[in-house]
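Here's a slice of the assembly, chains where they normally sit.
As written, the chain order gives the labels A and B, with residue 1 at the start of each chain.
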Amino acid sequence: MEFNIRVADMASGQHVQGFYILTDIRCKTSSKGSAFLAGRIMDATGEMDAKMWDYAGPLGPADSGRVMLLRGEVTEYNGALQYIIQRIRPAQEGDKYDLSALVPTAPIEVGDALREVRELLGSMEDGEYQALCLTMLDRHLDSFRTIPAAKSVHHAFRSGLLMHTLNMLKAADFLAKLYSEVVDRDLLLAGTFLHDLGKEREMVRSELGLVTDYSAQGMLLGHLYIGAREVAALAGEQGMTEEKAMLLQHLILSHHGKPEYGAAVEPQCAESELLSLIDLMDSRMEIYAENTAGMKPGEFTGKLFSLGKAIYNHSDRT
Amino acid sequence: MEFNIRVADMASGQHVQGFYILTDIRCKTSSKGSAFLAGRIMDATGEMDAKMWDYAGPLGPADSGRVMLLRGEVTEYNGALQYIIQRIRPAQEGDKYDLSALVPTAPIEVGDALREVRELLGSMEDGEYQALCLTMLDRHLDSFRTIPAAKSVHHAFRSGLLMHTLNMLKAADFLAKLYSEVVDRDLLLAGTFLHDLGKEREMVRSELGLVTDYSAQGMLLGHLYIGAREVAALAGEQGMTEEKAMLLQHLILSHHGKPEYGAAVEPQCAESELLSLIDLMDSRMEIYAENTAGMKPGEFTGKLFSLGKAIYNHSDRT
């Protein structure tokens, strides 16, 4: 019997006991009529299908995303590993486990990352842009520390938005200098920091901080509008120059680049054009990183839904 | 010499004197070097090119859209009529002319139309939707009485927005009843009334009320966002139920139907879907009306930029 080994390290034939997150729980009946539980076992290192035969409750879909104490066996089914649960109970007060080892989390140190974000905001010369950004940071600090950048596709892990935003701020900082002839660095940095903050209300998160769904307003209004609307209101409160407030809203509303990619308006100034490209670049590079992780040199992935094509791993990514 | 005859009635060879609007004024030089003034003479019935030879000022582009006292001759050039100005001066205090005969205006009686709008808003059963609409009507009353619905394409005349909105409200009223199983009539009427109010700030108008350009915020933010943002703020002030406020914003943001037609989000409820279709229908019907006006039965227009195709006039539209 193995105890609390990492999901990424599990192998067929092992008997494993430990604390894991159980997600996507469904109650099912086999074609012959017996009830069983299906779901996915996961920790920060990976996930696989899980099944518990002849199980009729009391756990169900509403328990998805909770930490469970599990005991069972790893088998292989259809070319993939699956975990057959033999005993299950939710984690209780007093149980000892390392939550950080269970929840997939951005490979960054949150405190350091926030400090870097603050430094970059602090380097802005325009007091109006800076004041608004700092107020927004304070308002959203709790969620900004923890929320993913997406439900899937890229940065879909704890603190993913912070990681994505910081990477983009670093690129914005460099590129604003490279293209200083046409780019107002303060506007670009402000727009970069603000561009995805509307995601906080666009997504529904589980108690452990993972995105489980889009909210109704996320679907009906979108994070571009939600973010721009909040910035507009705050700019009004802080008495920001109208031109600047308009430009910030424009950067947020246009950061998806084209209407068919979800932009409410097309980028029409150098900073909004550049912001949309930096966003595209950071999300693409993360998609490459996530999808080639652990592959051997010379291999292709299958066709990725997010890119519409297969990608090649030519170097050692392990 | 003819006095103050309608532009639509002018014929080659006539000598005409009277008050007309002169628009699109440019100062030009002939290929041989002599200065002249070019522009367009217009009244409510039509417009044609105008030129004044050997004219070097003081009137210029900034005088576009003003009423002028003109004297000149109608000639034909390249198959179209043009007005050769011989004498020109801007209208002055004390001049007597009928402004309503000069400015192209919707074929409606503004007072009656506003009364009908109020009646339809008054027929709503939901007090929250109604209160917000009435406040918006009061706030924007002056411009709502007069502004065009567009710079060109359709309803590009004085009170065009009022005409477009009232037509759509009538259709919404009927269709809400026909599809009462899935359509909340109050939500549809409210969304219909509000959908284009952001145009007030999207367009720049001349002193006579015609659209001369898009504003910077109109270009960078768009009237969908401008309108939804104002409704959001007012809904907050009035304490509207969050779900209702969200739905109103959704109707406004999605009323262009598809991202490639300018929708910030796609319609996702029956009312927003229907609103986008009513808007499409009213603008299409107006494009047919404006473009086949005065044509003989059996004729096609040329290919229309607004529709991407030629259209056929099979009945007598004169």
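In this text, a residue touches a chain if its C-beta (ideal position, glycine included) is under 8 Å from a C-beta of that chain, and two chains touch if they have at least 3 such contacts.
Note that this is a predicted model, so its numbers are computed, not measured.
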item	value
Oligomeric copy total, full assembly; chains in place: 2	6
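Quick note on the criterion: only the chains that are shown with their structure count from here on.
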item	value
Subunit A-subunit B separation of Cα centroids, rounded to whole Å	45
Interface residues, subunit A side, partner subunit B - complex	216-217, 219-222, 224-225, 228-229, 232-233, 246-247, 249-250, 253, 259-260, 262, 264-265, 268-269
